[in-house]
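Only one protein chain is missing from this complex, and each of the others stays in its spot.
Should a chain be cited, it is by its letter among A and B, assigned in written order, with residues numbered from 1 in that chain.
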Amino acid sequence: MEDPGQYLAMMRQTAPLVHNITNYVAMNVMANVLLAAGASPAMIHAREEAAEFAGIAQALSVNIGTVSPPWAEAMEAAATVAGEKDVPWVLDPVAVGATGYRRALGARLLALRPTVIRGNASEILALAGAVSAGKGVDAGESVETAENAARALARHGGAVVAVTGAVDFVTDGTRAVRIANGDAMMPRVTALGCSLTGVVAAFAAGQSPFEATVAALAYYGLAGERAGAASEGPGTFQPAFLDALHAIDPAALNAGARIELA
Amino acid sequence: MEDPGQYLAMMRQTAPLVHNITNYVAMNVMANVLLAAGASPAMIHAREEAAEFAGIAQALSVNIGTVSPPWAEAMEAAATVAGEKDVPWVLDPVAVGATGYRRALGARLLALRPTVIRGNASEILALAGAVSAGKGVDAGESVETAENAARALARHGGAVVAVTGAVDFVTDGTRAVRIANGDAMMPRVTALGCSLTGVVAAFAAGQSPFEATVAALAYYGLAGERAGAASEGPGTFQPAFLDALHAIDPAALNAGARIELA
Partner (left out) sequence: MEDPGQYLAMMRQTAPLVHNITNYVAMNVMANVLLAAGASPAMIHAREEAAEFAGIAQALSVNIGTVSPPWAEAMEAAATVAGEKDVPWVLDPVAVGATGYRRALGARLLALRPTVIRGNASEILALAGAVSAGKGVDAGESVETAENAARALARHGGAVVAVTGAVDFVTDGTRAVRIANGDAMMPRVTALGCSLTGVVAAFAAGQSPFEATVAALAYYGLAGERAGAASEGPGTFQPAFLDALHAIDPAALNAGARIELA
């Protein structure tokens, strides 16, 4: 991928309305991340309106982090509408292996054929049905461990699958790349993974999902690198990260992206 | 208005207990904004206690951003008690035009006669029944477009109506002023509009709603100007903004307020 910057440029030009049904921990961070990146976020979760709203958004993200039954209903309704209207939607299967309730919901959402699935290695392994030892929402497994599961999941569901960690892995079942951008402080700040899912949705609005996902991950990791250099700990990392998301332009992304074929 | 600082001074002196039924995205920011300003925030939304708590607070703010039916019930119950007890309450009709569910709830809350209504132009137009094209929670319309709707809404409901944007517009149906304070970065930080609604409620506790609203908007915009000057992007804007809310005193507000008759 020679020019990931074009996907950032197009996202900013269209400023897509991204509908997010996400968890309580991530909601504020995700809205700020999407605003800083140049998209237009909306958090709408009530069963009474989620499906209607999914029909007017340009992309949808679904995250099961703090899910409960009414939210799960809204997720399924919104994802169904997104599928019917060809609105790209991204699934973030937070801690999907942790409880029986999550495993069942994960399977139902998978059946609704997400455009992109983004998770850590434990989550992708759990979603792929492999044995995993997910601990909380942290990745207990290395990205490499989940590469085969990611390829299988992508082929099975016709989805792009992104496994994020120290080095990210993205596959559509045929092609695969690794993205080496990022900073060691990112796992010490909550909701950065969840918020990335929203950015992937914003990039996927009207753009090819595989390339859009790769570009989104490189952009996000590059912002992390800048924030790491500009901060002194997990607290000052956060404002620096939002500033970097806002400041990085397509040329800077092309210069800083570290993408290679897997 | 020669002396908006007096409204800030009185608010800080009484440190009003402000009851907020607001959205998940804004809750933390709003609490921090109110604490930095000098008020005492409480977030209480359960149907089992919202009405009881509204009776002991000095002001109430109601925001429909991430509303669902149990929350809507609590909003209506709390607003009813506020009306009965002459506790000022402020309505923030987030994205009220976006779905049928929101339009119906907006109409029900309007019928409970809020003391102040604060929204962006799209929301005020939608609430006034005019045709609008609200996109997410961003303002798709300019403030000027909504001035007539704001005047009509104020006369109809006996409320002070504040339309916020690059230049804010406040009317009670008879009088009207514009407030030019603010910073271009504010729309790139989530929940700043929602949190302003809480500040308006705090200023309106025991003070004349029209003047209190104008003073609150000037104070908030001035803090935005200081934060803009002290930050490098939407991330560093946020801590600088809270610092500015905390640091601005009545004399500084009087010196920096840009209020004129409309």
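Side notes on the structure shown:
Quick note on the criterion: a contact is a pair of C-beta atoms (placed from the backbone, for glycine too) under 8 Å apart; a residue touches a chain by one contact, two chains touch by 3 or more.
Bear in mind the structure is a predicted one, so any value in this text is a computation, not a measurement.
Contact with the omitted chain, checked across A:10, A:25 or A:247, is made by A:25. Within the complete assembly, B:17 is the residue of B:17, B:176 or B:262 that touches the hidden chain.
Across B:27, B:62, B:77 or B:167, the residue that sits in touch with the chain not pictured is B:27. Interface note: of B:53, B:169, B:203 or B:220, the residue touching the hidden chain in the full complex is B:53.
Against the chain not shown here, chain A presents residues 23-26, 28-29, 65-69, 95, 98-102, 135-138, 187-191, 231-239.
Considering the complete assembly, chain B touches the hidden chain via residues 17, 24, 27-28, 31-32, 35-36, 40-49, 52-53, 56, 70, 238-247.
We adopt the following convention: only the chains that are shown with their structure count from here on.
Distance between chain centres (mean CA atoms), chain A to chain B: 32 Å.
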